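Of the protein chains in this complex, one is absent; all others appear in place.
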Amino acid sequence: MTDIPNLLKQLISTSGLSGHETPVRQLIEEAWKPLTHELTFSRLGSLHGLCCGAGAPPRPSILISAHMDAIGLMVTGIADGFLRLTSVGGIDARILPGQLVTVHGRQDLPGVIVSLPERLLPPHLRGQAIPLEYMLVDTGLLPERVKRLVRVGDLVSFAQQPFETAAETMVGHTMDNRASVAALTHCLSELKKQTHAWDVWAVASVQEEVTLGGAFTSTYQLRPNLAIAVDVTFASSPGSPSHRTYPMGEGPTLVMGPNIHPVLFKTLKETAERLEIPYSMETAPRHTGTDAYAMQIVAEGIPCMVIGIPLRYMHTPVEMVAIKDITRAGRLMAEFIAGLDADFMSRLTWDD
Amino acid sequence: MAKTSSTETYSPPRIGAAQIRLLERLCNSAAVSGDEGAVRKIVLEQVRPFADEIQVDALGNVLVTRRGQGKKCLRVMVDAHMDEVGLMLTIDEGNGIYRFDIVGGLDASVLAGKAILVGKERIPGVIGFKPIHLTDAEERKHPIAMETLRVDVGPAANKVKVGDRVVFAAPFVRLGPSLRGKAMDDRLGVTTLIELLKNAPKNIDLLAAFTVQEEIGLRGARVAAFALNPDLALVLDSTPAYDLPTWDDSENTRYNTRLGGGPAIYVADTGTLSDPRLIRHLIDTAEALGVPYQIRQPGSGGTDAGVIHKQLAGIPSVSVSVPGRYHHSPVSIIRLSDWQNTLTLVHAALTRLTPELLAAERA
Partner (left out) sequence: MKSLIQKLVETIGPSGYEAPIREVIRAEVAPYADLVQVDALGSLIVRKGKSAKNGRKIMLAAHMDEIGVVVTHVDENGFARFSNLGGVSPRTCYGGRVRFLNGAQGVIGSDRMEDLTKMPTLEQLFIDLGASNSKDTRVRTGDVAAFERPFVDLGSRMVSKAMDDRIGVAILIEALRQLKDTPHQLFFVFSVQEEVGVRGATAAAYGIDPDLGLAVDVTGVGDTPKARKMDVGLGKGPAIKVRDGGMLADPRVVDWMVKAAEKAHLPYQMEVLEGGSTDARAIQLTRAGVPAGCLSVPCRYVHSPSEMVDTGDVQNSVRLLLELLSHPVEF
């Protein structure tokens, strides 16, 4: 049985910004090796783990995806030993000053993000939110050494150490979406305990935060019959509007909307109810903002489902998630997969 | 270039009472993007007798093949989207009041104070708005904020639930030379495509795609084009006519299209630069037959062609629209003559298609 809190701690302590996921992929590979029959990579670097089903070939397959890439920052220039920055993925620059970071140069360097003091800012910005282009990373090193070790295009990741709170929640950066990678891992270890007729492709996808590139390309390559994306969703938290958030610690969300095949939604919902796994219903009237948005429209089209793990303070270095929601999402998926029989596809019709 | 056909012997399919009744049925059905079942049902019932193959795909597109005569017919995809803009209920606030989110391009000013229908059971309701007496002068200067609006089906109606889709409740009527109804965008295209299937030209394989989720990002057409793998594609849509007077009575230079001007042929929109060979073919056909046509003003907006032409190794594509006023509101107004001329132009253009048209390189 995989120790989920421990795995999650490792997952978020390993770098893997969008487009540069290799370090974290190696860690996931290790975790999935005992749980899968075969591990391969896509040409863009997504990890594909295959668990063969027990059904008679040719077996249908389901793809379960969690993106492994992280948001972060990138060096755009070097000025007197300070580093200029741009973001990789969506970051609210207002939370950056004072954040600890790691600069991935010729060697890893600790640094801190600082903003120009008000007296050095252009007059129109005084008293305003300071844009990222007026922030710098200070590594404490002398300019010559910085110049030797860092170049334009180097990555900068958050260095906030993960920790657990008293309430069985974990805090750290990149819970989006390593929490879902942990859920996928939990699903795989649950599947190991039972038989499933279908083939299962577990995918740790790349570049979700920028282009959904991993989801588009891996789905094209694997051509599953069904696909599920697991991603984080907004948990109720102070200051966030109640009608756009879901409770943390009270189970995953099951998403419905045009991105989701209604029969998949219904089946997942029934599975959760049968197993008494708590869940919230999440509506996505247009776009789910997950890998499923890409997977659904690959090739001839793939029926998709989205499972959300409620998370507080998304895209900050102190994202908070309940461990129980992760294991519930994993178990729910495993039970759903175990229930897929050879005829499921024929029941996946449009209820007109 | 295409063969010329004689105008005397060519008789296009007609828009008559039966076609108008079908359009009425389709317009009055609810098919918000992602929940197109009601329209899909009618489409399937209508096309079944004329189809060689029918498939409902993973997203709910209806893909119909009607083969031509001869061995190597051009494979022509003709697309019309089944979905319409609308709302989805997101939060139950109790007593029949629901928060909602918009699906597709709608703004608050067309929602406030309208009658609606909710869910598959078409439960009537309203999007109410507070009385003018309770607003102040300052407030009335600003547009209505979407966040202040709610769907209200009344406290006793428990047949409504979160996730249900909402459409305008507006009757379909004939007004002299015009028709008025909801969801003309794009039930006009759907009806036209059904008529094309019923009267399919024999020289092509007609691949009809009744698509889903056009209004939220052309999602159905993308997978439909991949599955059908056509030689070329023609999209039937309905584009806005802004042919109203300007505030200072100066010349209206931004009408997009005009009612009564005939089918609108697309050259350029946000998503597509139409294939010049196909634009030429449509114009030549219109001129040969004496069918009026207009060039839709190049600029913003788009159709399913925006994704179709980029699929696979590229699919030459063009769009033709019936102009319509007040799309994305409770009712649109269209002109019957434009609809007839669109059907005539498209049917004739398909009939005159030959493989030589695409043998020449794109200009």
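By letter and in written order, the chains are A and B; residue numbering begins at 1 in each of them.
The rule is simple: contacts are C-beta pairs under 8 Å (C-beta built on N, C-alpha and C of every residue); 3 or more make two chains touch, one makes a residue touch a chain.
Worth saying up front: this structure is predicted, and the values here are computed from it rather than measured.
Between the chain not shown and the residues A:Trp201, A:Phe216 or A:Phe265, the one that touches is A:Phe216. Among B:Gly105, B:Pro155, B:Pro298 or B:Pro355, only B:Pro298 touches the chain left out of the display. On the side of chain A, the interface with the absent chain consists of residues 18-20, 42-44, 46, 74-78, 84, 86, 88, 133, 151-153, 207, 210-211, 213-214, 216-218, 220-221, using the contact rule stated above.
Within the complete assembly, residues 251, 253-255, 267-268, 273-274, 276, 279, 295, 297-299, 309-316, 358, 361-363 of chain B touch the chain that is not shown.
Note that in this section only the chains that are shown with their structure count from here on.
If you average the Cα atoms of chain A and of chain B, the two centres end up 37 Å apart. Those residues of chain B lying in contact with chain A across their complex are 33-35, 37-38, 40-41, 44, 56-61, 87-91, 99, 101-104, 162-163, 212-213, 216-217, 219, 222-223, 226-227. Against chain B, in their complex, chain A makes its touches with residues 243, 256-259, 261, 281, 283, 285-287, 296-303, 349-352.
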